[in-house]
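All protein chains but one are shown at their positions in the complex.
Naming follows writing order (A and B), and every chain is counted from residue 1.
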Amino acid sequence: MATTLFILRRLLQAVVVVFIVTIVVFCLLHSLPGGPARGVLGVHATAQQIAQFNSEQGLDRPLPVQYVLYLGQLLRGDLGESFTLNAPVSQLIVQRLPKTLVLTLAQAVLALVVAIPVGMWQARRRNRPSDYVLTTVSLVLYSTPVFFFGLILIALLTQVIPVLPSQAPSGDTLAQVFSDPAGLVLPIVTGAAAMVAVFSRFMRSATLENLDEDFVRTARAGGSSMRSILTRHVFRNSLTPVVAMLGYYVPVLFGGSLVVEQLFNYPGMGLLFWNAAQSSDFPVLLGCVLVIAVATVCGTLLADVLQAIIDPRVKTTRS
Amino acid sequence: MRADAGAILRIDELTVSFRTDSGEVPAVRGVSFELAAGEALALVGESGSGKSTVALAALGLLGGTARVSGSIAIGDIAVVGAGERELQRVRGKLASMVFQEPATALDPLMRVGDQIAEVIRNHDDVSAAEAQARAVELLGHVGLPEPASRVRSFPFQLSGGQRQRVVIAMAIANRPKLLIADEPTTALDVTVQAEILDLLRRLAAENDMGVLLVTHNMGVVADFADRVAVMTDGRLVEEGPVDEVLLRPQHEYTRALLSAVPRLSVAERPAAAGAAGAAGPAAPAAPARERYVEASGVSVSFGRGVRAVHALRDVSLDVAAGETVGLVGESGSGKSTIARAVLGLIEPDSGSVRVFGEELRRARGRRLRQLRAGIGVVLQDPVASLDARLSVAECIAEPLLVHARGLGRAERRRRVAEALEAVRLPAAFMDRAPRELSGGQRQRVSLARALVLSPRLLVADEPTSALDVSVQRTVLDVITELQRELGFACIFVSHDLAVVQEFAQRVVVMRAGAVVETGPTAVTLSHPETEYTRRLLAAVPVPDPVVQRGRRLAAAGGAA
Partner (left out) sequence: MSTLLQSTPELAVAAGPTGGSLAWRRFRRNRLAVIGLAVVIFFVLFCFVGPLVYHTDQTRTDLHAINLAPSAGHPLGTDAVGHDQLGRLMYGGTVSLMVGIAAGLLAIVIGMVWGSTAGYLGGWVETVMMRVVDAGIAIPALFILLVISAISTPHVLGLIVILGLVSWLVPSRLIRAETLTLKNRDYVLTLRAFGGGHTRAIGRHILPNSISTIVVSATFQIADAILLVAYVSYLGLGVQAPQTDWGGMLSQGLDAAYAGRWWLIVPPGVAIILVVCAFNAIGDGLRDAFAVRGR
């Protein structure tokens, strides 16, 4: 009951957020030089063509009316046509989105699997040399531009010691992408690196904070060993803020996919977006922004729900 | 002192210091005492006396920054110098501990049954199912209703008192010979405190368990302890049987401490149900003085819909010029909420709040500011009450800057100096930072700020409850004297009946957002009309062991 209410309230918030996103995208559409007409007709359209298009499409009507029309289009799943790829934007996205989701999910899983134990281990060895070394490593990882880090990996692992392919597998279906798992290694590792840095630091400080909590003292007073306190109490209590952080990190992951996909030629949304930017394919650009934003909102929502499942207090205390 | 053979805890020349940023800070300096099996020893002292450090050291629970010397023995096991493994076998088995803050002592993400089972399985090789069954049994034993279903509760689903029962269940799970209780009732309401002390007493008797009770509350000491050890500044200054120490203190510090404790004057036996009527007419009808505060039918709720919490339901409160009204009640009674409604910090859902004859809600602009200039405020937390970035003078001058903008700088400083003097602080404090002052000094600065505009009404919300008794005494004395000089009316919110009895002319007893009863303090607190007030009064332990024993027996008799 409380969980359902909590999820419903979050869902409502998400809908509001998506609604605001559509306004932002609509504004972007109209801030294009020449407006949406230029976006559809391309950069080389003449002023006359644009004027004709505007009156045909009702683009000379007041903005609020146009916005309502635009919303109607979105609800029908109509995101316009790509004029470089000659296909409906929605179709292009449906093709590419799953690949990006798979890639980012793999990155997130890898990052958490590495970061959580590392962070806890650092907390246990606080202020010893190994802690300092790891802290510095994560600082460097976090501070390295993803594309530069990827280049270093490419140089090392495909040139110096050629063990991995530098190109991600291509292909239209997920099955084709999975047919060459070795090609996925570098894109996943590259995208996960910064996240490992962020989350291991976060896990380290969450663990340290929880080790100071009263319930740790209570457990010690009851004769529990430090190891069992770490696994039974501290781990779970530190996980809650990590999951919350995961929600905040979803947009960063998607942003990173743009760079990673371009770098490794991975056929997902990021690459689609990158290519569209090179050719000023506005319907594709704005469609992608909208879909990525919705995906981000969904990801954040998922993290919230996950948190409510882990932490029984969330649904009753959070407003 | 008892025979050594029976001692379950033996502390000899214990010295503890902590490494900090500013060097080595001593906390305990050469403390020695013994605790016999089945005995209850109270370790008392004010904050910073080192009493809690002794308690933690006894189980080897001090952090890595502590340096410990001397010896501690639980039974025949030496704690100082023991390895972590060895200590784990002692903790929760031979000796265990109950902590002050039930809100944080339990893992918030784990069901309470699992937490109890963990302690059982730390020392006893039983199956998970068996441990769960014992957890249910233990919860029943510590008086938690419906233990079979509560065992699956999360801590946040329990009240503070219930959580403390769970912590106690964990502590006694393996029938220890020694229980160390560090301020176990300080965070609880007084009626819950009485229940928890009864529970501890019963458990100690059942298992012949020695109890080391760490507390600052002399009433709790009188109620619970066989012997008392008094600590100040890391040293033990006096030790002896409870009757001796509390009634005939030898050491100067103990005497001063005891004289500072506000005492609830109670009838030797709790008043019988019918006595209230016989108490005669209430205090003579006060002459028609001007009413400074008239709150009537005030209701306040927080949140909306099904989740709304009704903090106040139809509460009325009057305060006349020059009078002090005490608002008492347990947590959640709404006593602070009504005070805040009078201050205009909370907008009531319904009802009216009139201050100095004017509806607060209707007043606007200049008029509202004038009304507010007539009210001074002192809140509970001495740290949070003063902005740490300002100097003492700037804190006190703030009301002047709001209401007397024309004042020159020199004139302002003169008024601040006067206010400081009024609260018995040297004018030299003006340029200090609040951080450099003690809790009691900070509360006096708050008071100076409240009084700098010479208000007609002072609203004090638990102004002394974060302070040690001796400090509380000085703050209360200052307020009393100033009130005599300046004649302001006062709304005094407190959970401490003894303080209110001493301080207020009229008392309003609140419970669950409603007024239970109200009347002149002398009448209401000695001959309460309602069962609730009677229970509240009966639950307050008085710092006289002989009287307190009598009250306890009477209460037990009444209950039987």
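Following the convention adopted for this analysis, a residue touches a chain if its C-beta (ideal position, glycine included) is under 8 Å from a C-beta of that chain, and two chains touch if they have at least 3 such contacts.
None of the values given here were measured: they were computed from a predicted structure.
A.B. asks: Quick one: say which of B:321, B:433 or B:486 touches the chain that got left out.
C.D. replies: B:433
A.B. asks: Just to verify: which one of B:256, B:427 or B:555 makes contact with the chain not shown?
C.D. replies: Of the candidates B:256, B:427 or B:555, B:256 is in touch with the missing chain.
A.B. asks: What does the interface between chain A and the hidden chain look like in terms of residue numbers?
C.D. replies: With respect to the unshown chain, the touching residues of chain A are 13, 16-18, 20-21, 24, 28, 31-33, 132, 135-136, 139-140, 142-148, 151, 155, 201-202, 248, 251-252, 254-255, 258-259, 273-274, 276-278, 280, 282, 285-286, 288-289, 292-294, 296-297, 300.
A.B. asks: Need a quick check: the contact residues on chain B for the chain that isn't drawn.
C.D. replies: 21-22, 46-48, 232-233, 252-253, 256-257, 259-260, 343-345, 368-369, 371-373, 375-377, 379-381, 384-389, 395, 398-399, 401-403, 432-433, 435-441, 446, 449-450, 453, 459, 468, 470-471, 473-474, 477
Keep this in mind: only the chains that are shown with their structure count from here on.
A.B. asks: Using the touch definition from the top, list the residues of chain A that touch chain B in their complex.
C.D. replies: 213-215, 217-226, 228, 232-233, 236-237, 240, 310-313, 316-317
A.B. asks: Considering only the defined contacts, which chain B positions touch chain A in the complex?
C.D. replies: 59, 61, 84-85, 88-93, 96-97, 99, 101, 104-110, 115, 118-119, 122-123, 154, 156, 167, 170-171, 173
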